[in-house]
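Omission of a single protein chain aside, the complex is shown with its protein chains in their original locations.
Now for chain A:
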C-alpha cells in the first residue's frame, strides 16, 4: 500500500498549525478570564480602602490563574470530545501523545501568560511597593495583604494537570469542570488538615505554606502521570465494555413498557431538565468549593472558624450552587435543542421562559429549604452549647431566610442572564459566578451603604430576569444576536443607574435640593470645588521607609528581619512625610493610610513610655512634646479632610491626645498652659461634627462606602441634638452586623461606656473601621475640659464623670 500522501517521514517536532489551532481554542478563555479579573480589580480599587483593596485584590489575582487552570482542560479536551472534533483530530496521522502534549504545552503557556498578567497588574496597582510581590501561603488569604505566589503557582499547575485528567476521564464537559473544581481543593484541604500537627514554637503559617506547597508539588507529579495515562487510553483504541446480560435483558423488558406519559407539557418540560447526576454534581462541587473558600477567608487555623465559618460556608455554597443553576437555564446539556424543540412546536416564548426556569428554580427553593432546616438545627445547637459552656461564643450569625432569598434571587437572576452572553458553556460556568457575585455585591452596597430601599434593590435584581423574559423569542429562534451586546451594555447601565438614581434623588432631597437641574448643578459644583463644595485634595501623610511592616507579616530573609528591627526602632518625626506641609497652612487637610496611622500611634506611645520611664531625661521630654504637637496638628488636619476614613483617624488621634494630655498634667512634666494651648488647637465640637457631616455627605461624590444612617447621625450631632439609642442601633445594623445583638457590638452600651483609649489600647490601637463608633463619647468632653483648663484633679475622666453630657445630653 502506498504511503506517499503521508508526511510521516518528515514530521517535525512541532506542528505549527497544530499549535496555532490549540492557541486559538484557548484565547477566548484566557481573554475573558483576564478581562473579567481586570474589571473586578478596578471595581474593587474604586470602591474600597487601600488596605481592604489588597485583600480582595489578592483573592481576584489568585482566582484568575486558578479559574483558567480549572477550565483549560475542559476547553482543550472536553469541548473537542463533546463536539466530535477530537475524532477528526485523531483520524489524522498524528501520535496520540503529540495531541496531548501539544494541548498541555499551549495550556501551560496560557497559564504562564496569566501569571505574568497577574504580576504586571499587581505591579501596576502597587506602584513601587515591591512587598506586594513577596511569597506567602494559604492562611488568611483574604485578610492578609501578602499574596501567596509560590504556593498558588504550584497549585495552579496541579489544577491544570488534574483538569486535563478530568477532561480525558469524563466525557461530559460540565461534569469534568465540576470534578476538577472538587479535585483542585485536595492539596488545600490536606494543608488545613495538617494544622493541628504543626509543632508549637514555630511559625504556623510558614509551615503550613511549605507543607501545602510540597503536597501540591507531589500532586502535580501524580496528576501528570494520571493525565498522560488517561489521554493514552482515550486516544488509543477504546476497549470493549463488559457485556452485562442481565442489563441487556432488563433493557429489553423496559422497551416493552412503552413511552412515558406526562400529564401536561409543563411536566414534560420539567422532565426535560431533570438530570439527577448533574444536580448532584453541582451540589457536591458547590459545597466542597464553599468549604475551601470558607477556610481561606476565615482562616480556621487562627480560631476564627467555628460557627462563623460554618455560616460563611453555607452561604458561599448555596450562592455558588444557585449561580450554576442560573447558568443551566441557557447552558445546560442540550439547552439549545430544548429551546429549539419548543420553538418548532409553536410554543409561546413567555411560556417557554417559565418552562426553562421551572427546573432550576425548583432546585433553588430546595436549597433554601435545606438552609432553613440547617439554620433551625444550628439555632438549637447554639442554645444547647450556650447552656453547656458558659462564655462560649456560640453565635452562628446566619443570615435570615429573607436575606438568603434576596441573595439567591439576585445571584440566580444575574447568572441566567450573564451566561447567555458567553458562547462556550465551560467559560460560562467558570465566569458567571464571578459576575453574579460582583453584581450582587453591588446591590448589597447600594442597600447598605447608599441607603437604597430594599424594594429598589429587588427591582434591580429582577431586571436581568425580565430582560431574559423579553428576549425569549430571540433565544428560541436562535437568530443572530447582533443586538445582544447592545442589550447587555444597556442592562448593565440600567442595573447601575437604578439604585444610584434612587440614592442620588433621596440624598439630594435630604439636603433640601429639589428639581433635577438644580441637583445636577449642585453635583457639578461639588466636584468642581465651587461655592465651598469639596475641599482640595488632602495631603497624604506616609512613612519614609520602603519597608512595609505588615501586621503578622513574614520574614523570608534575614535582611527583611533586620530591616524590620531597624524600622521599629525609628524615632523622631523625620520619617513622617507631609507633616511640614500641613503645618505650613492651617487650612490644609490630611489623609493617612491605615498602616501609617498605626505606626504613627505606636511611635507616639514609644515616646510616651520613654518619658514615663525617666522623667528627668530632657531629651525624651522634648521628643514627647514634639510628638504631642505633631499629633495635634495631624488630628486637626485629618479633621479638615472630606474623607470619612480620615475623620475616623482623627477620632483615634484625638482620643490618644486627650488621654496623653490628661496624664501629662498628672505627671507634671508639661505645664498646664501648654496643655491648654495644645488642646485649643484641636477642633471644637461644632467644627468636629460639621466636618463629620461634610465628609459623610461627600461620600456620595467620591463613592466612599457610607450610608444614609451615618449622614443622619452626623446631622443630629451637627445640630447639637441628642444621639438616641435608635441612631446607634441603625449604625449597628448597617456597619457592624445585623444579626449580632446590639449590646455586644461596638455601637452598644457596653462598648460606649468604656474609656475610648481602653478600647483602642485593647486592640493595639488598630481598632476596626466602623464609622462613627467613637462619636459623641466621653473623650470629646475630656478635650473640652482640657481646653477650659479643668484638670486640677489630674484625671480628666474622673472630673467629668459626673458632669452633664453636653453632646448627647445624657447624665453620666
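FYI, a residue touches a chain if its C-beta (ideal position, glycine included) is under 8 Å from a C-beta of that chain, and two chains touch if they have at least 3 such contacts; residues count from 1.
Here is the rule we use: contacts and distances are computed from a predicted model.
The chain that is not shown carries the UniProt protein name "ABC transporter ATP-binding protein", picked from "Electron transfer flavoprotein subunit alpha", "ABC transporter ATP-binding protein", "Imidazole glycerol phosphate synthase subunit HisH" or "Cation:proton antiporter".
Residue A:88 is the one among A:42, A:88 or A:266 that touches the chain missing from this view. Annotation: of A:24, A:225 or A:271, A:24 touches the absent chain (contact as defined above). Those residues of chain A that touch the chain absent from the view are 1-8, 11, 15-18, 20-21, 24, 83-85, 87-88, 90-96, 236-244, 247-248, 251.
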